[in-house]
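Excluded from the complex is one protein chain; the other protein chains are retained at their positions.
Up next, chain A:
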């Protein structure tokens, strides 16, 4: 170890200790300090770990958490980064925080922001990359899906021996020929008789080989599924791990079968099944027994944190983060599994963390809400005008639709809603504001962390 790295690590660890002990925090600042002293510090910190990188647009956090649960079944030391600390400095901090490993080569499962993959692979070579999906997300930040994928690939090219564990149902992950070993996971709960195209406002449906429009035998959601090109024969790769059956699906649970093993997770939504499928594939890659994977999925409910149930004076309130059209449509699909009457609150902000362009709400299938047992609608948030008009165009009954721009008043109103169940969809900063208010009123303990 160079003196510079040594000093950088010392400075970083001390600042973490200080922040952690006295400031009740310490997320990316130690990483900042360390990286400033030694820009190549990741090489020094990461070299003793077998690293698995999880990247993609949606599902990074849950896939990472589930993968950690799965790997802990067999490996005692698994380091991981907290949600949100997925850029270079957050990764440095994660390694700084890690206790000195007991085993020779501990595992590190790291959620890595798409553009930061290369910042990691410049210094350390992971053993595997997990690709969840690439969808349009906050276009003002990275741009198009192909640009985003290229950023990931630029990083992967520095680690040609790492195994790529990719969502086989996403055509984009089959569009660039890479030398890496590959494992694909996907849905095989259908035969190949059907032949159809995706809905008009679906992203990424051009064949990467001949640029004609892809057809499908099956679509699970968005542009994910069993795709093929009628013109050139391009098609979904052979799947290594197949989901062969979808069982009972509710807003809070999903049963399914992968490679003959029955699995269950305590969260709804087809997109979450993909996250579990990714974690399963990593587990199998590292020889975790399928039965142990099944146990890992049911052992710890806390990993499903993003979609939590809050008791608001007797109302069973589910708060869900929405941030892009694909995610939103998956949330709508998940809520459609609700059998009881419920009330629906939708809060739209357009600050930087929400995405400053609200156009994406028009790709949301809000029309589906008009067919669900919803007794009361409330629209609000800083951009309440946009979301309210979206609801009107969707055909929501004006007699049970209330516009309430003031979030505190929304919270006050929850106990008076006509149903026991309440679903709240909120963009990121609206969710922060709401949680702050929930915490002040004692409905939840902390803020966002």
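Following the convention adopted for this analysis, contacts are C-beta pairs under 8 Å (C-beta built on N, C-alpha and C of every residue); 3 or more make two chains touch, one makes a residue touch a chain; residues count from 1.
FYI, contacts and distances are computed from a predicted model.
J.: Which name from "Pyrroloquinoline quinone biosynthesis peptide chaperone PqqD", "Lipid II isoglutaminyl synthase (glutamine-hydrolyzing) subunit GatD", "NAD(P)H-dependent oxidoreductase subunit E" or "Electron transport complex, RnfABCDGE type, B subunit" does UniProt give the chain that's left off?
T.: The record for the missing subunit names the protein "Lipid II isoglutaminyl synthase (glutamine-hydrolyzing) subunit GatD".
J.: Pick out which of A:360, A:377 or A:423 touches the chain that's been left out of the picture.
T.: A:360
J.: Considering the complete complex, identify which of A:41, A:205, A:346 or A:414 is in touch with the unshown chain.
T.: Final answer for the missing-chain contact: A:205.
J.: For the chain left off this view, which of A:122, A:235 or A:385 is in contact with it?
T.: Going through A:122, A:235 or A:385 one by one, A:385 is the residue touching the chain not shown.
J.: For the chain not shown, which residue from A:119, A:136 or A:151 touches it across the whole complex?
T.: A:136
J.: In terms of residues, what is the contact footprint of the unshown chain on chain A?
T.: Residues 136, 139-140, 143-146, 197-198, 200-203, 205-206, 211-213, 325, 356-363, 384-386, 388-390, 392-393, 403 of chain A touch the chain that is not shown.
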